[in-house]
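In this view, the complex is presented without one of its protein chains, the others remaining in place.
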């Protein structure tokens, strides 16, 4: 299990007329957070695509506990939980500046060939980077 | 159980560099589809807010089966599954023009007081409209 | 000059905490409206890309007169003003249901080669479709 902390500030257009962050935006925060986790183990998501792979989300489940507001500093705590076959599991917890849990989520992603979208085993650069991190 | 069919055409900015619809957009399609279901039973979501209520999403779960593309005509089949206490359950299935299942999802929403965000029973206009529809 | 009317309903996530449509969304409405104009002369923007071209926006100018709200029915009146060399000019006026002018805009787009992003003359299918429409 590899953990990572990503921090962001809520932009104005991410709010809606309820006055709080529209729920669709959290999927964007999770995505950015997981690729920042990847970056800390030496992989950019860009390089994964350049190597001929893509990582679409195949399932996502979110529980919304509290609202977040414009200009809030949010902390996304991301956990790479597992990687097996073509799949990779991430968990997320988003906290506000008072360390209140805003929402938590899990996503499953699958490695696919960039050209034909066929599921395929994770590329070696990803497997090796994760192994290396785990041995630390 | 009340069902509704909503049709939309995918806009260019809803795609990402994978060439397909970014997964965060489906939450917007589900939302628009469920308020169109509401409209068919005589309630606009706008009128729910004007009556002093809001209906934030408290959980969402999605399984992504296939990708959708720019300019695709998508059909969202929405089912109002249940309403109990402060909660209301919706299911969604999105199909493309070949009637292939793109993704399916469920959301739970909660009625809250617009001014203090406290959970509260569904407003009578909503309860009555749903009852009326079920008796049809 | 070719004109076209496109109608849309404002989705909830297009609003922000001011309670009205966030100004960044109008660029999306203009874009959708101009490709719907194209469709009426027998061209889908998708087919332009499939023919090896893209049409990025190279300048945009907008004057915001009034706000639009959630669930408003908006009408985008689009005019294809001119096409010369690599460039094509569109004007837009967005009205609400009371026929009040919400905003007006103009965009300049340039035909580029899809593979190297080099500016290039408009493809014949586009030139011919526009000529044909003008002769009507």
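Going by the order they are written in, the chains are A, B and C; count residues from 1 in each one.
Here, a contact is a pair of C-beta atoms (placed from the backbone, for glycine too) under 8 Å apart; a residue touches a chain by one contact, two chains touch by 3 or more.
Predicted model only: the values in this text are computed from it and were never measured.
Set against the missing chain, the residues B:3, B:16 or B:131 yield one that touches it, B:16.
Of the listed residues B:30, B:70 or B:111, the one in contact with the hidden chain in the full complex is B:70. For chain B, the residues touching the absent chain in the complete assembly are 12-13, 15-20, 22, 24, 70. Interface with the hidden chain, as seen from chain A, comprises residues 11-13, 28, 31-32, 35, 44-46, 70-71. For chain C, the residues in touch with the chain missing from this view are 18, 20, 23-25, 27-28, 31, 54, 56-64, 67, 117.
Just so we're on the same page, only the chains that are shown with their structure count from here on.
Chain centres were defined as the mean of their Cα atoms; on that basis the chain farthest from chain B turns out to be C. Spacing of chain A relative to chain C, judged by their CA centroids, is 34 angstrom.
Centroids of chain B and chain C (each the mean of its C-alpha atoms) stand 28 Å apart. In whole angstrom, the spacing between the mean C-alpha positions of chain A and chain B is 24.
Multi-chain contact residues of chain B (touching two or more other chains): 28, 31.
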